[in-house]
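The complex appears here without one of its protein chains, the remainder shown in place.
Let's look at chain A:
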Amino acid sequence: MRRAFNALRHNPVWVAVALLYCVAGLVSPAMLKTEQVLNILQVTAFLGLVASGQTIALLVGGIDLSVAGVVTMTNILATSLMMGQNERIAPAVAICIALGVAVGIINGILVAFLRVAPIIATLAMNAILFGAALVYTGGAPFGSSAPAFNQLGQGSVLGLPASALCWLVVSLILAYAMRRTTLGRWIYAVGANEIAARFMGVPTRLVLVLAYSLSALFAVLGGLLITAYIGNPSLGIGNQFLLASVVAVVVGGTALTGGIGSVVGTIAGALFVTLLNSFTNIAQASTGAQYVIQGVLIAFSVIIYRVIGESAETR
């Protein structure tokens, strides 16, 4: 009991998720139905995957604003390569992953070797990717994803949405790897103090490149999943993830200064953001209002985590 309480105090985001769910349930009892819960899990998966990758970028003390472009690029490429045919799934997925990782590697090289500020490197990369998607499609996207592939986004396994399972399994593996493998610990170390990490024999530049590659890889996975969910190409589908992924990570307790935070926190953060969105949908708030709330949420959670951190210090 006491341990459970402690766990909550250290993970206020889970408390926030629970509270928000209760409030949403009170306002709209439909939220409490199993199918609505499963539905929320299903759509959280996309943001959840992208945000898991974003967590790593923030943990190394950076940020990855190119995830939006990567998701869009993945969606456009996957649909145009699959053309609705099952036998094309494998090559399409492989190409998307390869390109995504290549983008991540370039981001990493810009940040680690050319010392470009991460926000500028990835913001510019995002514009390049969006432009590339426009040029590639000529403004009119084409193709569709294969029926078998769509099962990932639309189907369910043992009554649970397949997309949610994909997200949770992959993200939990990542969470474990971050805490318990050398590579994960190196990522935390580089984020907390890059110079010291270098002095401890950590190949810091390689770790940075790897971190941005992982971030891009997870954006590709999120992009594939949302493609499987909607089945069609859609220019600018990634744009919704640019802010939301950062919000989810920050709400999940990861600090912008690097080296502090967790993927598990981000899982909760993604749930919170999605819950909030569906809550505001129920409340019939406009898209504009949702952006406003999202912005307030970013500032608010940074402040809350600082207050918690400082009170822990004085104890």
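Going forward, a contact is a pair of C-beta atoms (placed from the backbone, for glycine too) under 8 Å apart; a residue touches a chain by one contact, two chains touch by 3 or more; residues count from 1.
One rule holds for everything that comes next: contacts and distances are computed from a predicted model.
Trainee: Assuming one chain is omitted from the figure, identify its UniProt name from "ATP-binding cassette domain-containing protein", "NADH-quinone oxidoreductase subunit F", "Phosphoribosylformylglycinamidine synthase subunit PurQ" or "Energy-coupling factor transporter ATPase".
Mentor: Missing chain, per its UniProt entry: "ATP-binding cassette domain-containing protein".
Trainee: Who touches the missing chain here, A:116, A:172, A:230 or A:308?
Mentor: Missing-chain contact among the listed residues: A:116.
Trainee: Of the residues A:29, A:91 or A:131, I need the one that contacts the missing chain.
Mentor: From the options A:29, A:91 or A:131, the contact with the absent chain belongs to A:131.
Trainee: If the missing chain were put back, which residues of chain A would it touch?
Mentor: Touching the chain left out of view, chain A contributes residues 63, 110, 114-117, 119-121, 123-128, 130-132, 134-135, 138-139, 180-183, 185-186, 188-189, 192-193, 195-203, 243, 246-247, 250, 256-257, 259-260, 286-296, 298-299, 302-303, 306, 313.
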